[in-house]
Every structure is written in structure tokens, then in C-alpha cells.
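With one protein chain held back, the other chains of the complex are shown just where they sit.
Take a look at chain A:
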Amino acid sequence: MASFDDLALKYVLSDGDDNDSPLQAATAIENAANRLAVGQWVASINRWMTSPDDTADDDLISRAKALEFLARTLEFLKRTSLKPDQVKLLVGFFNSLFSSDHRAGISASSRALKQLASMEGFRPSLGSEVMMSVAKLGDDFKRQAPATRLEIYDLVLGLLNNSLVAEDLAYQHGSSCGFMTALVDVCRSERDPQNLMKWFEILRLFLQNFSPAKEVLSEVFKAFSDYFPITLRASVTPSGITVDDLKGAVRACFASHYRIAELAIPFLLNKLDQGDAVTVTIKVDILLTLEACLAQYEHVAQGVVPYANQIWASLKYEVRNGEIRDTIDATLKAIATLAKRLPEPDLRTFFSAAWRDLGEDLSNATYTSQAGQLITSIAAASPTSFSLVAETAMPHITTTLRQTKSESHQADILALLNSLLQVRSALADVAGENENLKDDLFGDQLFEDGYARTWDSGAGPHVLAKAMDGMASLASQRTSGPNPQLICSQQVCEKIFRWLALPSIIYPLEGKILVQNASEEDSLAICNAATTALVRAVPLYPPGFQQLVFAFLSSIPELLENKQADSADKSTLLNEVALRLARIGCSATVRLGPPLLNFVVLINGLLQGLHSLLKESPVYWIAILDAIHMAILRSTDTLAVLLTSKEAIPIPGDKANNDQQWITGIEKHIRGLARIDLDQLGDLDLTLRNLEDLERDAGSSYKQFQGYSIHVVAQLYRRFTSIRPASSDSPLMDASVDKVIGLSTDFRLESHDEVQQQDRFLYQLARMATSVMRSLSESAQQELDLVLETSVMFHGKDDESGRAEFRSQVSRSFQTDSHGNRMMFSAADDYRTVPLGLGILQGLWPGTLMTINPLWTMMPLCEILMKSPTQCAGSRRIALDAALAILSNKSSDKHISAEEWSSVLNGLADGYAQVTRGAATDSPDVPTRLAIFKSILHFLAGDVARYRPTRAHNWLLRIICDTAPSEITIGRQLAQCFGILVSPKECLTKPNHAHLKPFRGQWIYQETVRPYFDRCLPSPPSGTDQSGQDDRCATNRSVAIFAILRHLKYNEYSSDADQIVRVVIRSLATFGVSDDIHAVMTVLCQVLEHEPERLKEHLAALVTNTMAVYKMARNVDSSLLISQGPGKTTTTRSDAGKCRHSALTFMRQLPGCFEPRYLLPHRVSVLQGLSLACGDPVRGVRALAISGRKAWSNLS
């Protein structure tokens, strides 16, 4: 083994950190048989220590390195390796370096001493020696490198943190604390942020653990207060310490011990009183430091009480005359802390002194708001301070409110009153049973003296808003002490809710306004204030909400009677008010009572409202239905929040969830619910009694509400559909069932508009069903047999009207025939009930769909959709398309065999054959062909979202991609439809449990776009391609490609961006003015956004072509419509506007993406075009042109 000399030499000669030599040395010392080893180890550096006075730099470096060798060795030594006498000797040696070798020895010595101090053999008495030797550094301390100083701070901090050493220091030095005064002298002018953090930590530790004499205290106080307020200059080499860290460290020193209170508090107040010389940041720092002192001084009588009046005298002006919010907030925080810390008698003295100022200010309109803030902050400190404040201030507040004539003064006083009420509510929640919160001051009397008087005085909107806010708080005040009760009487509470309902619920429906001659904004502000107040009050006083719902229902007839407004306006109003009611009732659960109370009351009320409107236009039904949907969503959200905070949310896919009793039969548990399908409006009292008996934990409430939501959806489905015998215009759904589902008699066939509104109602109902069904677990969906419900629409389920027969007939037919369980879409009423079936289907889990026979569900569906001439058109057809997409997406491979799948594809392929039959005489008309094609694409869209890579599986997709765009007559229209494959579809989203593979975008791109790039440009016939590509086919192919690309993410096609850009350039010139151009521009803007480099070479062509597109679209506008061949595609003004918009969007973005030198050649022509574009007929396009013009003209 190498000798210590060799190891030392090796270490000294090494360049970087050599861990090896110290480690070997440490092992050698530990393994050595005798004590001599330590001596030899120390002696190994003798050769570098011989001439400490030598000033040659080389010697210095090697000497420092040699000493470092010793220090590093100590780091590797075990704590028990050295004997006390050895430690003492070593400490002596390293201590001596502090006086003898200021240039090379300090860093290593500090490091070594830190290690030695942690050794078991370190005697506490040595601590003082180390401290004193550090002090010997004198002025040379500041000449040390910051890193060396850091080592010294670490050493001192280590010693102070060692309780034995600290005790010994206190014992040896007494109250004079000589070691500290010496240290303060040495470290006085520290500037390095990292070192300062340590230094402040040392000072804090010292102040907390030692009891120094006054002189020492002021010396130490000066050592850190000199830095206050601390700032940090920006540095090129940031230390990682922020100015907030430094502020925190200094603050900790100030707040370290009450002993320095007599220095710290006057010091801080003095700084604060310097007036304008203090910036906002500094002021906030001072205030926060003062707050920390007040909060942390342990001995309140010595550290806080003596300064209370002084603090008040200084701080009150910060709020009274303050303008900056941050300063005011910090001051209020400090005052609140002060009030919190003061014990009872001192608090009383403090507040009576403060009240002399505050009482006066309250009567003065200029200072009321500020005085209010101060009063609130003191009141909020503790229940004791609240009762003290309330006792003194409340009589004064009500008197001032009565006497003042100024509206702003009234508003300020009311704001104070409201704050006190809120503070009281908050304190009541945390106060113990023995606390007195002055109940008598916050009851009916306050209502009469304060709020009722203001309400009757005809005050302006601003004051009214404040009064409403306060009344809501007042109605929910409860008594302090055990068994809290409402303080206000029932009459007063009812009055408050009646008043709040006027501007928010009743008057809007009745067409009145609360404040005559108020502007529209003012009325809206009053209404919003009332709503906000109600949102807060309703959970605390549920009877008030029942009152609101009742008021809503009884105002509906008034709304209908209004002859001045048309039904569209009236329905909008009804919807607004109903949604407001949903917001008020469903934002929170009832505080003391059944959590579902308000939700059920509201939805029950809305169902009653809907029932009363059934003879009216469907626009009113929609208004109410929207509100029911909103109420369900909001309530579910509110309950889910409770769930997440209290217990794990039930995973919707959890199959082990057996607790289905709520979901399948809520009516057994809650009786008296409204059933509008049976024309029963329910018995609210019975319902309320039943709700009282339900379990109230978050999990149960959530499930109860799910059950209730299903109950609501089911009754609406039943109400608006009916079972009737099959007839010629409503064919049988199935041979074994003699009845069909159609619309109920509520739907009267009147005007076209009316029918449209009815359809809209059906969609909204379906959408609500989706929201409810998708939130259920898979097992719950199966338990409820939702697959069957898509065919029977909940008929025969918990109703007694004899409709059960139909249900059992359908169910039986599924069980008996060979096709098994399936879905049937009724053709009655022109398929108008299809959206309702889709509503349920959309929310189902793939697992739930396992119970059906996919083949026998899809085949009849395909049959309907592939039939020509089509029987089902418009929106119902699209609903069927969506159903097909869902089925193709959610049917799993385990469930449908390859043969069955092929037979579905064959059916679709036959449909496709009709589409491509071209000009044959018996071919269907163009709209039918397009409709069939879209249905096929919907099926494929569902399939490709969870693509399977086998070739056998995707043959239909391939045939369509290969042939559709080259179809002779309608190739272009077919190509435009390709977007359906990837366009966003509600039925194919994660919340609706669709099966979406993560790389579907890439897969679709590889299959449907990439292989066709070469067909996007025209080419003459060649060896491989006999026919070549004519212009028309190439254009159609490009249309198809962009229809798909516009919906893909850039990274999915970025690898072929160059090729795409080439096709873009051709397409800009060939597409004409159409929506297709918009797709091209979308893709182009994507390339520009992600990889502008790719466009650099093509800038000339792109700029010219885009400006040409703009010009063409502008001309179209003048000459209006241009027909583009057969079918629907005529370019409208809106399409032209869209083209111009997207063209200019691209031009606008160019200057930001390229260096001017690439664009300058085009500047003049572009500016010319853009200046013409400034006169575009569409305002949005003009704005783009103006900003584009600015960007291009700034190029230079």
C-alpha cells in the first residue's frame, strides 16, 4: 500500500477532484494498528508546509491542495476513528492556520474543522476555541473568496447547531457572548447572496438560543438590520438565491426572538414613517416583516403589547390614505395579526384607542371604505375581537347608514356591514361553543334598521347590489353556541328571498324592472348581484329556494301572456331565467340537510314547468329542457367535487360496482317525484320527507343523483314518444313485434319551423340522455339494459300504463329468434325518433354493446342507408350515420367474426357500386349517391379510429380511396366527403367511451394520403400507369387529400411536407373559389407554423398564387354565385369570404416567419394587393388586410 507521503503527493499533483487518495488515506488510518498513523498522515504534507511565508503562487496552490488532502481525508473518516486527544491536536493545528496562513489554509481548515466538529471525539469546549480562531482572521476575512467564506459560515453554523457546543459557548462567554461580537466584526460586510443566507441563519440561531446582554443584542441587531430592506442586483452568474429568499432570511432574524422587539419594532415603524422616500416594494417588505414579528414573538406581554398603540398610530395611515392595494393588504394583515395576538384586556384598550379614529372616519364619507377595511380586519382576528368590534361598531354603523344621504357613503357602509356578516359566518364555523358572536346584533332588527330601510329608500343600483349581497348573508346567519339556529325569523327570511327573486327571477319573466329608468347595464348588474347573493344564501336556507322555484313557475303564465314580445324572445328569456335558477340551486349542496334537496326541488319544478308548456310552441320546451340538462350537469359536478375531496370517485368502468339499487329504482326510495309521462306533478312534501331519510355521505348522494337523472331522462323519453300499431307509413321494426315507436301526440305537425324546433328539442333530449348514460359504469349500463332501451325508449319500465307489453314483446323477440339481442331504429314518423336512440347509444361502453348481435344490428341499418331512393334524409339520416359509426367503432373483434365483418363490408360495397354507377340510366340521383357515400364513410370513420392493420380488414377503404376521386361525374364531390373519415365527431370521443387508438392519425395518413401523392399531379400515360392522370382526376385527388389533411395534426404528415407543399401550389391555382381552398390554406398555415423552412424555396409561387386566390374570391363576390358542376356545390358569398380570410391569414403570418430578405422581392406587389384588400366587403377580412399591410410595410 502506498505511503501517506505518496498519497499526498498524488493528490497535490492531480488536476481535478481526486477522491481516491483521501479515501485510501482514511482507510489506512482506520486500519492502522497504532496511533502513529495519524501523525504520519499529518506529517505527509510537511514538505509543502515548510515555508508558509513564501509568497510564490505555485507554493500557495500546492500548499492549499496539500491541506485540502487532509480535509478530504477527514471527510472519509468514520466519526469514531479519532481519539479526543487526536481531535484536539488536529483542531489546534487547523486553528493555527487561521492566524498563520490566511492565503492558502482557510478553506481547507474550515472544511477540516467542520468534519472534526462532527467527530465523536470533539469536546464541546473546543467550539469556543474554533470560534475565537475564526475571529482572528480579522480584515482578511473579506479578502477570502466567497466559496471560502461559505465554508467558514458552514463551520460556524455547524457549531451553533450542535446543542452541546452551544451550551458550552453560553457557559464560557456568559451574556457578553464575546465570540459573537468578534464574529459580527469579522463578517460585517458580507455581500454574496449565498453567504448572506448562511450569515442570517447564524444570526437567527444565535438570537434564538443565547441570552446576550443589551449591548451585544444591539450589535447583532445592527448586523442584520443594516441590510434591511434587502435587494438583489441582477448578476451575470446567478447564485440561485432570489430576492425573496433573502427577504425571508432577514425577516426570520427580525422575528427570531421577542428580546429584540424593542429594537425591531421601532426600527421598522421608523422606516415606514419615512413617507414618500419608501417605494411600494419596500413598504410591503416592512409590513410583512412587522407582521412576522407580531406573529412569531413568543412573549406577547413583552414582545407585542407595549408596541400596540405605536403600531396602530403608524399603520392606520397606510390604509386611511393608502392607494396601492398591495400595501393596504399587507397593512391589514399586520393589524389582524396584532389583534389576534393581543390578550383580552389589552385588546379592549387597543380597540378603544383605534375606535376613536375609526368611529370618526366612519361618519366621513371620504374615509368610510378605509375605516371599514380596518374594522373588518380587526373583527376577523378572533371571535373575541369580533364581539368586541360588533358591540362598539354596530350601533354606530346602523345610525350612520340611516343618516347619510350620499349614495357612495351608503354603499361603503353596506359593504362594511356585509364584510362583518361574512366574517361572522366564517367565525361561527370555527368558534367553540362558548364563544359569543353577538347574535342579538345580527337579527331581524339589523334587517329592519339597515337593509329594509335602504331597499325602501329607492336607492340606486350600486347601493341595491350591496344591500342584496348583505341580505343574503343575513338570512344565513346562525346563532353562536351549541345547536346553532337561524337568527332571523322565518318572515324576514321569506321577505329577503322574495326581494332577491324580484330582479333575478320574477321581473325578467314579467317584463318589469326593479329600478325605474335604470339603464340596461344597471338592470343587468342588479340582476347579477341578486343571483350571486342567492347562490350564496340558498345552500344555507333551502326553504328559500323552494320559494324561488315556486315564484318561477307562477311567473311563466305572465311571460306567455306578454303580447309585445315574440315567442323567440320569450323563450330566450325563459331559458335565461331557468338557467339562472339552475346556477343558484346547483352550485353547492345544502349545508344542513339532504345534499340532493335543492337539485331535486329544481328539476322537479322544471319538469312541472315543461308540463305546463306542452300546449305551447316547442321553443319553450327547449328553453326548459336546456335548464334541466344544465341542472343535471351542475349538480353532478357539485357532487363529484365532494366525492373527490372525501373519498375516491367511483370509476365509471368499474365492473365490481354492485350498488345498483339507486340506479335501477330511485322511485322506491324517493316517493312523490313528478312523472310528466303520466301527467303527475308529484307531491313535493312527500319527496322532501323521503329525502330526509336518505343516506347523506358523498358516495351515496352521487349514486342517488345518478338514479334520479336516469329517472328524469326515462320519463322524458316516454312522454315524447309513443307506442302505436304498425302501419304502411310506419313499417314494423321486426317481424315478431306488431307495434312501433313513434312520436307522442305532443308533437303537432304544423309549420315547417315548428317541426324544425321539435327536431331540435329531440336532439337536445338525446344529448341530455348521452350526458346521463355515459356517466354510468359499464355494469350499471348492463343492469339497466340500456341496449334494449335504444329500441323501446324506456317504455314498459316502471310505468303502469300497460306499455309493458311492448317491452316484453321486443325483449322476447330478441331472446327467441336466432339473431339475438340487437337495436332497432323505428321508421315511424320519418325516422324522427332515431336521434333519441342515438342519444342512448352514444354514451354506452363498448362492453355494454357486447350484449348485442352487431351483425344483425348493422345489417338492417346498412340496408336502410344503402337503399335508393333513400327513405331517410336530412338530420335523421345523419343520426343513423352516427349510429353506424359508433357500432363499427365499438364492436370488438371478439364479438364479430371476420366473415360477419366481411358481410357487412359487402353490403356497403354494394352501396358503393350504386354510387359509382355513373351515368347509367337506372343510377340514383346525385344527392342520393352522395348520401350513400357519406354513410359508408361514417362506417369507415368509426372503424379507422381503432384501425386494424390487416389488409383483409381494410379492403373497402382501399377500394374507395383508389376509385372514388376518379369517378367521372361526381368525383370532386366524393373527394370532398373524404374529410368525414377524420373530422371530429361527438360520437367518436373519449368521454363517449369511443375506442380511439393513439396512432390512428398516422395510420390513416399512411393508408389514405401517402400512396396517392403521385396522382395529385397530372401525368401522361406511362409504363406503370396506362391511363395516366388527367387534370380533373389530379385535382379531385388533391381535394380528397386536403379534406383529410386539414383534420390531421402536423406531426402526422410532416415527413412529406415537401411533397404536400408542391401539391398546395398546384391546388391554389386549380381549386377555384370553394371550401376546398380553405382546406388547402389550413394545411399551408400548419406548415408555416411548424416548419417555415419548407416553404422558403416556394415563396414566390405561394405568394403569387395566394394573392391570386384572394383576387379571384373577391371577384366572385361581385359576380355572386358560380356553379361548379352537378350537385349542391355552389360557391356562396360565405365560401368566398372564407377563402379571402384564409388567404390573408397566410399572407399576414409570412413576415413573422421569414427574414425580410426572402420577402422583399414580393413586397411591392403584396402591398398593392393588400391595399385593395383593405376595401374588402367583410369587416373581419379588412382587419386582417390592415394588419398584414402594416407587417409587410415594416419589412426593410
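Just so it is clear, contacts are C-beta pairs under 8 Å (C-beta built on N, C-alpha and C of every residue); 3 or more make two chains touch, one makes a residue touch a chain; residues count from 1.
Operating definition for what follows: contacts and distances are computed from a predicted model.
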Among "MIP18 family-like domain-containing protein", "Actin-related protein 2/3 complex subunit 5", "Metaxin-2" or "Proteasome subunit alpha type-1-b", the UniProt name of the subunit that does not appear here: "MIP18 family-like domain-containing protein"
Among A:Thr181, A:Thr531 or A:Ser813, the residue in touch with the chain that has been omitted: A:Thr531
Option touching the unshown chain, where A:Arg634, A:Lys703 or A:Arg946 are the choices: A:Arg634
Residue among A:Gly874, A:Pro1011, A:Gly1028 or A:Pro1156 that touches the chain left out of view: A:Gly874
Chain not shown: contacting residue from A:Ala308, A:Ile328, A:Cys987 or A:Ala1143: A:Cys987
On chain A, residues whose C-beta touches the chain left out of the figure: 528, 531, 568, 572, 575-576, 579-580, 583, 587, 622, 626, 629-630, 633-634, 637, 753, 756-757, 760, 763-764, 766-767, 771, 874-875, 878-879, 881-882, 930, 934, 976-977, 979-980, 983-987, 1075, 1117-1118, 1128, 1133-1134, 1137-1138, 1141, 1171-1175, 1177-1182, 1186-1187, 1189-1190, 1193
